[in-house]
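I have a structure I would like to understand better, so I am pasting it below and will then ask my questions one at a time.
Every protein chain of the complex appears in place save one, which is left out.
Take a look at chain A:
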Amino acid sequence: MLRLVAKRLLGTASGDIPSRPLQILPRLYHENVIDHYNNPRNVGSFDKNDPNVGTGLVGAPACGDVMKLQIKIDEESGKIVDACFKTFGCGSAIASSSVATEWVKGKSMDEVLTIKNTEIAKHLSLPPVKLHCSMLAEDAIKAAVKDAEAKRAKTNATLKGADVKSG
């Protein structure tokens, strides 16, 4: 009898326990998310001390999401010529920040501030619970732009000061 019980527990009893079909999970990652996860664009980092590089660091490890997004500004035109990111988090967070780096390239700093988390979420078809990842990506862009602008302002102030002294 013990053997029978053991067999049943292990599911090897013949005929009695029907084999359960594989449960297909109702929620799947959208193919765009999988694409960005498997082939992330612009992973890496720039030198944060470069005056033309703006760094946005958002999130917290305790929350399970940290994004670092960096943008390289062209001195003359003020446009973003290059961007890179590093993200610690779920697939949706990685995809959101990857999309963000793609979208900021070639745009001006004012223009990228108009990028909304809803657009990122729509592009990746994020489920409700993952909308927060897209918001974090939007915040990362804003933080990077803010840092870049602060650096430019600082550089301009230093240059003006130098002019005054030499003049």
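Everything that follows uses one rule, which is that a contact is a pair of C-beta atoms (placed from the backbone, for glycine too) under 8 Å apart; a residue touches a chain by one contact, two chains touch by 3 or more; residues count from 1.
Here is the rule we go by: contacts and distances are computed from a predicted model.
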Omitted chain (choose from "ferroxidase", "26S proteasome non-ATPase regulatory subunit 2 homolog", "Aldehyde dehydrogenase domain-containing protein" or "Aspartate--tRNA ligase, cytoplasmic") - UniProt protein name: "ferroxidase"
Touch with the omitted chain, as defined above, among A:Asn42, A:Gln70, A:Ser98 or A:Asn117: A:Asn117
Listed residues A:Leu28, A:Val129 or A:Leu159, member touching the removed chain: A:Val129
Contact footprint on chain A, counting only the chain that is left out: 55-63, 66, 113, 117-118, 121, 128-129, 131-132, 134-135, 139, 142-143, 146-147
